[in-house]
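Inspection log for the structure reproduced underneath, given as structure tokens.
One chain of protein is taken out of this complex; the other chains stay put.
And now, subunit A:
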Amino acid sequence: MIRAVIVMNDQGKPRLLKFYHYQPVEKQHEIIRTIYGVLCSRADNVSNFVNAESIFGPDARLVYKTFATLYFVFVFDASENELAILDLMQVFVETLDKCFSNVCELDIVFNFNKVHTILDEIIVGGQVLETSSSEVVKAVDEISRLEKASNSIMRVPKSISAWQGR
């Protein structure tokens, strides 16, 4: 299974963090720092695979790829195919590209919860849900549409909170 999806910029600032095994905040940041340290020191002409056993325990592998100013990092265990994860990363980035039309770091910063929604349509609980970017875009568009529709209704402030009735 996939253990974590991390997007960070070339300064080591996290832009998207998703751990499929719970990690406390402090631990998450320690992990990011370690990974950033590893990625920074890697040359250009090397493979995209890093042995992550020291960070995530036995069997953990890490695949990373650089897109403009961003590092995309997937951490996973032996039950995933390294090369396929590389393709999955491609699917993820393609989807982002389609949703934000030419995605850049700022899009991800300001729309991080949309990015989360996109990721949730690709991976659930560390398992691959969907591999076709057009399918994902379709689902995400549907969610945005729903969101907007209910937002317009919600402009009117509610005086009674519905949840209290439950």
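The rule is short, and it goes like this: a residue touches a chain if its C-beta (ideal position, glycine included) is under 8 Å from a C-beta of that chain, and two chains touch if they have at least 3 such contacts; residues count from 1.
By our rule, contacts and distances are computed from a predicted model.
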Original post:
According to its UniProt record, what is the protein name of the omitted chain, chosen from "AP-1 complex subunit gamma", "Isopenicillin N epimerase-like protein", "Sperm-associated antigen 6" or "Phosphatidylinositol-glycan biosynthesis class F protein"?
Top reply: "AP-1 complex subunit gamma"
Subject >> Per the touch definition above, residue among A:L39, A:I55 or A:I143 touching the missing chain >> reply: A:I143
Subject >> Contact with the hidden chain (one of A:L39, A:I55 or A:V91) >> reply: A:V91
Original post:
In the whole complex, what residues of subunit A lie against the chain that is missing from view?
Top reply: 14-18, 20, 22, 24-26, 28-29, 43, 45-51, 79, 81-84, 86-88, 90-91, 109-110, 112-113, 116-117, 120, 124-125, 127-132, 134-135, 139, 142-143, 146-147, 150-151, 153-154, 157-158, 161-163, 166
